[in-house]
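Heads up, one of the protein chains got dropped from this complex, but the rest are sitting where they should.
What follows is chain A.
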Amino acid sequence: MSDQSPAHNLVFGMAGSGGDGIVSAGDSLLQAAAAEGYHGVMTKSFGSQIRGGESSCRVRISTDPILNPGGNLDVAVALNWEDFLKFGAELPVSGTTVVIYEAATLIPPDRIPLVGVVPRQVIPVPIAQMAKDTAGTERAKNTVVLGLIAGWFGIGAVAVMKGIRKKLAKKGEELVEANQRAFDAGRAFAMANPLKVNMNIVPSETKGAVKLITDGNDMCAAAAIFAGCRFFGGYPITPSTEIMQFFTDHVWKYGGSVLQAEDEIAGIGAAVGASFAGVKAMTATSGPGLSLKTEMMGLATIAELPLVIVDVQRGGPSTGLPTKNEQADLFAAVFSAHGDVIRPVLAPTCVADTFRITVEAFNIAEFYQTPVIILSDQEISQRKETLDPIDTRQFEVIDRLEPSAIDLKDYKRFAPTENFISPISHPGMLGGTYLASGIEHTESGAPTNSGTVHARMNEKRTRKFEPLKDRKDLFEVLGNPDAPLAMVAWGSVAGVCREALQMAQEEGLNVKLMVPYLLYPVAEGAYRDFFASVRKGLIIEQTHLAQFHKLLRMHLDLPSGVRPLARSGANPFLPGEIVAALHNLLSELQRRHEGKLQPQE
């Protein structure tokens, strides 16, 4: 409600102890919302422990399409305050928030431990007691919460129980009935204790339409299989592991296979081998694993083998923040290698476009015979979104260039060609045998120490990417294309900026937003065009060192009024925060005009 009118958009934040079923409740709520035709985004966050500890989820439901988990909460649910407060700015409560909390905490409504905030309404509810009374177990607390939500906000009155019924059907009618009673009790409590302000969400116009619900990791894996990937080699690491899990569930059905390797190096090594054998291959990891995979990425670069590497970023360096979001692997994705390497790096901005970007990553890997990194992040990878169905047939799938019969007569694997891309054979292909190697090689693949050959091969391996920079479809510009005020953002932060753009425009700012999907090689032309009209701007990113800002400045001169809005994870940017930063920029400009401030540079 902080962002849009209450009736169209609600943000729920819930926190409790591990085992309270918080995330499961969020899932049920999102599914119910989808069934009732709403758009939704759900993120979850945990402490870094297995059981016990704290867990939270945030569910945003809207009548309109949304691409971020929203700002301040409209509804906060605290099963206990200790756990809720651990999430700090991830679950921001404001003056418009309705706070629901477990009455058994014995904290009076005027003494809740939220410092400096007076919520719109604070309601203690004996959630645990109601669960016990109706279902005979406190484990039904999450179902009581869903009943409260159905009663107060008008979401899920029918669909929630339908979902629960389906989920629990195997476990027996008794359990279903117990949950039905818990749900009804929650709903009845809400009816009997109406809110001060009506916060019922308006009915969706698309009720009953088919919606997909998935997260970025599953979407990435499904897209990879669609793109023809038939081998996955990897090693479990949060928050990328679900990609491997999806492969182990499904890739066999399509004649492919998956290897849970002994370490990150073996995982990518097997993928390199599979690619050499002629099969589209992928590995997925997070920052610490990317560090380990670096040598193999260099190998695939010099051997010119297609390979897709997904790096689902989390906070770093080292083990850092394993379960929380950051965008700080950018430099690692772009630069981590020795020698002269250009490695395409692509970034999706939401679950939906993860499909397109993943297919594109395979196409680029195959066409250019190169490793490609998909720079995803924890936010996209583990958040669930409701999506409209995607017509997969509109996506072209590209395969690597194989040698023709003429090529195979006197086959040279690394033959010089006009576009620097040579036909690639694979074992089993008669006439195509060659030596792939990490050592520098001649056109035929023979090892060499020649500096001349090395220079020529470096040119081949880097110049082949030039056309990639002209791919206008890998950039998006929103807002007024001639605006003097600009934002640039990538990855999950771009989703927040789309909403910030809308807010800023509603506040009368003449502003535009660039969302790059191709981060590297830096497409200088696309940025030059974009910045031509710009006097002031923000490069918005979740890094401490303003990595993207620096990367752009390595490649082009930015207008002097363009500066980074960069900060560490894990707390997400809020649209309002970005709009405020835009206003600051403008007032600074104003003051400079009035001569109160000397130009910076």
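Criterion: contacts are C-beta pairs under 8 Å (C-beta built on N, C-alpha and C of every residue); 3 or more make two chains touch, one makes a residue touch a chain; residues count from 1.
Here, contacts and distances are computed from a predicted model.
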Study note, to complete from the structure: Its UniProt record identifies the chain omitted here, from "Possible lipid carrier protein or keto acyl-CoA thiolase", "Aldehyde dehydrogenase", "2-oxoglutarate ferredoxin oxidoreductase subunit beta" or "Molybdenum transport system permease", as "2-oxoglutarate ferredoxin oxidoreductase subunit beta"
**Study point:** Among A:Ala190, A:Ala222 or A:Ala526, the residue in touch with the chain that has been omitted
**Key:** A:Ala222
Point to revise | Per the touch definition above, residue among A:Val77, A:Met161 or A:Val272 touching the missing chain | key: A:Val272
Revision key, fill the gap. Per the whole complex, from A:Asn9, A:Asn142 or A:Thr214 the residue touching the absent chain is A:Thr214
**Study point:** From A:Val11, A:Ala35 or A:Met457, residue that would touch the chain that is not displayed
**Key:** A:Ala35
Revision key, fill the gap. The missing chain sits against chain A at residues 31, 34-35, 163, 210-214, 218-219, 222, 225-226, 230-231, 233, 250, 252-257, 259, 261-263, 265-279, 281, 295-296, 298-299, 303, 355, 387, 389-390, 392-393, 426-439, 446-447
